[in-house]
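Every protein chain of the complex appears in place save one, which is left out.
Then we have subunit A:
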Amino acid sequence: MKLLLKQVTIVDKYSPYNGLVKDILVIDGHIEKIDLLITVSDATVIDQKGLIVSPGWVDIFAHFNDPGFEYKETLETGVASAAAGGFTNVFVLPNTQPVLGSKSTIEYIVQKSKSLPVNVLPLGAISKNVEGKELSEMYDMFNSGAVAFSDGLLPVQTPGLFLKALQYVKAINGVLIQLPIDRSVAKFGLINEGVTSTRLGLPGIPAIAEELLVSRDIELAKYTGSALHITGISTAKSVQIIKAAKEQGVNVTCSATPYHLTFCDEDLADYNTNLKTESPLRSNEDVLALRQAVEEGIVDCIASHHLPQNRDYKVCEFEYAAPGMIGLETSFAAVNTIMPQLNTQKLVDLFSNNARKIFSLSPKGIDINAVADLTIFNRGTEYVYSTASIKSKSKNSPFINKTLKGKVVGIINKDKVYLNETTGNEG
């Protein structure tokens, strides 16, 4: 493999070349040369206006549905979707069948994805069978390659168990990831409780269903001194609570989804099942507060919450529709479109550096002789996102037919190159 990137802007605060426009030559998975002008006769050349190169992006919350629900997504299609979205590392959730809750299932993911161009890092289940009753064998899973632990879509409800889990993983410096939903408060709700749910005649999920779990888990993290990551926060109050906890020195970090930054509950007026999510889309004020939190650095990472659903689960009555949307392929463009004012360094922190730091994935400064784990993208290309372009096995995306700005050109990882087809107009 020999690849030459022409006149790319390097954005990587761990690189001596940060902020510089250079040619980069990659040979056999390593960065061979970085220079003002490189000429090689036998390399694949990428030469486009406005290209940026950063350390490979990391998504910390995606469903690949393998094993068990391969009709929605497989490791192969999930990886194709991640690569197209610019991700070289993806954490996959344990809500599979069987659950990723033992050495054997963790090893299945690790072994089966070895030859794929994206690092698929399994999240082990916190509780046995993600039932929220007993602790699973987290040490064994950690030694087999589990990157962190979560019960995914079924967040741990009992404070006693979550407390024990937080304590338990201290021995391996583990991080627990919680989706903050108190099921007893959210019970039977379908969308955010508010004026919109009242006007649409849909049962509401109060914001407090999230804020209770955020507060509770932060208290538990404070008590245990363990690392907690709260993902998919959606309310202004959650932002405030997390901000205050960080100021107190609690070991808590958080992530937001592109869809909570883009859509609000008013967008559900026509009962669009692709906008049915958990946590639900909140009010416009919440969306604005969340964007502000991204700018201020209270939100550490963007997490796609990629959740494939096949057509039958979405083309049906809203109440019966399954929640979630695919998101790996639109994660960057969605954020870049709604927040064009974010500087590129900040974007790279949100998509790569911060997650690498929180979950102890080594930062890979872009330098000569370093392993090439890179994402190549631009921020200016505008295009209409189409069903035909989707690499995921499922097509449940509310971004279809929407104009997005910012395009992933490709990734380089594990001595492999993945390049998207070029479409759209340079902005």
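Methods note: a contact is a pair of C-beta atoms (placed from the backbone, for glycine too) under 8 Å apart; a residue touches a chain by one contact, two chains touch by 3 or more; residues count from 1.
In the analysis below, contacts and distances are computed from a predicted model.
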{"item": "Chain excluded from display, named as in UniProt, from \"Aspartate carbamoyltransferase\", \"DNA repair protein RecO\", \"Probable septum site-determining protein MinC\" or \"Energy-coupling factor transporter transmembrane protein EcfT\"", "value": "\"Aspartate carbamoyltransferase\""}
{"item": "Listed residues A:197, A:337 or A:392, member touching the removed chain", "value": "A:197"}
{"item": "Where the unshown chain meets subunit A, residue by residue", "value": "187-188, 190, 193-195, 197-204, 206, 270-271, 312, 315-320"}
